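Shown here: the complex without one of its protein chains, the others still in place.
Take a look at subunit A:
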């Protein structure tokens, strides 16, 4: 998709703007799409005991979360929201009864988030009853309608997913004609590459997939029974986790070979599982109309003004008094050591991997059976043995064409499932990038006496008091959250952006309260009475270090004319206080104060007189 834009904007660009950070140029050939098909029958609106939210409410919460996370992380993805079993009908040609297309397939925006919000909670249930209502059910029609949504899209879709949210395991109450129709439509959809998932929700008496839905959903990727044994979700968190797991299409950054030796190549895919999310870049708009403008970059000759072809440009670096010039392709060739791939050097015990050998986020390795048959088996054996023997594999890694090598450690990671049989960690190798000698800096660590055991023990009390369970998903990035709240407020004409909670701010009051007298006790043990850690260090030894005060800037002496000019042009403010002070001395101006304005005033008074 980005490529599409690039060609239209960069037609006359001679150098492409390649993003240097990501590894692998894996080409994205279309948009991802996701349709939420939500049951709107009466059963969905029944509230749980103790005022637990209804299944419908919970689903809307999930839809909202997905909308906003798509806006933040993948705003090109298309999302739709369709209700079935409604009283009212609304769809493109209004050819389906009891199907209500709330949002058709497109990029989610601020307005849509608001519209989903409107369906949440008590008020939301009321609004839903008014606008869509609950009526007859024909899942076949609903699926058909969704199929039309897909085919109406002019864009190329790379990944199509449809999620059914329902708490009814027999939507048609045993009507075999409707059941059959639904099955046919489902298989039509699946044939066009749509993956159908069931997000079944809790209902009294349990949800029996085998009654009907087992024929509707797509078989799980790995053909094991895993997908169908899932328990229905009764908690929001659970449901969110399940939706999250499916909602993101995993894309390999690169597919390459892990070479163990001559002719032993295991095909693997490289996946980025942790990527620093950034504020998206700004786009340039024309002031008058707020429409986006396109940029064109040209490289031309300064003297002749003619456009320069790539062949008329070379690259240079300046060293030792000489411009060293290379052809553009030589610059690339220098970086080439070998073709992309992983090459096994050997194995090392896990404790040889040092904690501080870290230079960039890790990536993940998983076999690609489709490329080299037998990869999964060898990969699996390697994984099993590395894990059993607690060793890691050391490899040389070239991530893409014309990239210099790095060494990496392949850390085995076994598959883990939670109680609900949802995968928490996938099986595969984590790829840890290792530093070269150049990546270490020589430090001169200051030497201090170690703390005594009494002091250490006191600190241990403090540490124990502030113990908590860290979860990696526990902290939102306040910078990004604030940015999107701001945009949301502007997009929706809100008075002020929604407040964000800065989760990485220490909860000082809580900490103080928990620690109580421990802090003072610790301080009494380590700090003398007169010592204040908040104050600046007493004597700066800076002067001694840098070799005396010889570095003082030469004095800037102003002539009388210059000074007068400054007075006339009202530019005295631009001078620094020391310069002004010198000027005062020079012209015999006596000042009472030392503030800048006072100096300026005094000078003006003297020179005007």
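Following the convention adopted for this analysis, a contact is a pair of C-beta atoms (placed from the backbone, for glycine too) under 8 Å apart; a residue touches a chain by one contact, two chains touch by 3 or more; residues count from 1.
Here, contacts and distances are computed from a predicted model.
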By UniProt, of "Metaxin-2", "Large ribosomal subunit protein mL44", "X-ray repair cross-complementing protein 5" or "Origin recognition complex subunit 4", the chain left out is "X-ray repair cross-complementing protein 5"
Missing-chain contact among A:123, A:180 or A:384 belongs to A:384
Tell me which residue among A:182, A:239, A:256 or A:432 touches the hidden chain in the full complex.
-> A:432
Just name the one of A:176, A:210 or A:464 that touches the chain not displayed here.
-> A:464
